[in-house]
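Note that one protein chain is taken out, while the other chains of the complex remain in position.
For reference, chains read A and B in written order, and residue numbers begin at 1 within each chain.
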């Protein structure tokens, strides 16, 4: 049961699951979030979309493959993966850089809902940013409003 | 009609428009957001303020010109504008760096509304951060509450 029809507020909750085959990727999840919004039948309110993992991001930017390549190169410059031993966190794992990349790109997006739609500018799209993939991970979509 | 008086929740929506004559600028939009809050007559809830463009930010920090200069220098160091050709996104445009600067400074701020006021610490002010100006762009103010 995703929709909880409260006395004063309607709320909706759904998890989106991913299993990215590579270490890093950017995936446009706007259609999935729009689907959640339609299912919720909420017309006015807020959508929260957040990574439930601490080595992944949810962010809003452009759906342009050149830019995604640039982001990947840039994040690797600001928070390099190798050498893994430069990070104290990397004892038995090698994902310290992913925890940093996620801070730059952010954990969550909050989006206004107006007349039943994501209230977006022309180029806004919601992305799942994976920085330590090759396993199942998830994103939470929570909508409150009426 | 900005205010939608729902059965269970009041909501308010307004766009703020900008046409910054330079490529980059920081503009204090706190008075405009406070004006929206007064118009909404919402006393308890949340305000979402977000850039509707993906080369601009909304963030909360200090209204101090020295700091804004420092931010500008720092962002240019972390994500340099030139040479434009270093970015794959820059095919027919030159704003890849603006997409990066925006990620560091953030897309949105969510602010608590308490007793009809922005619930702020002493020095918190809301800024529009422009990283690719010289054209009309906008910010969304969405308030939900009662």
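As a working rule, a contact is a pair of C-beta atoms (placed from the backbone, for glycine too) under 8 Å apart; a residue touches a chain by one contact, two chains touch by 3 or more.
From a predicted model like this one, the values you see are computed outputs, not experimental measurements.
Engineer: Using the document's definition of touch, tell me which of B:20, B:37 or B:60 contacts the absent chain.
Structural biologist: Hidden-chain contact among the options goes to B:60.
Engineer: Mind listing the subunit A residues that contact the chain we can't see here?
Structural biologist: 4, 6-9, 11, 13, 46, 48, 50-54, 78-79, 87-91, 96, 99-100, 102-104, 106-108, 110, 138, 140, 142, 144
Engineer: Which subunit B residues would touch the chain omitted from the figure, given the whole complex?
Structural biologist: Output for subunit B: 6-10, 44-46, 59-62, 64-67, 69-71, 74, 78, 104-106, 109-112, 114, 119-124, 144-146.
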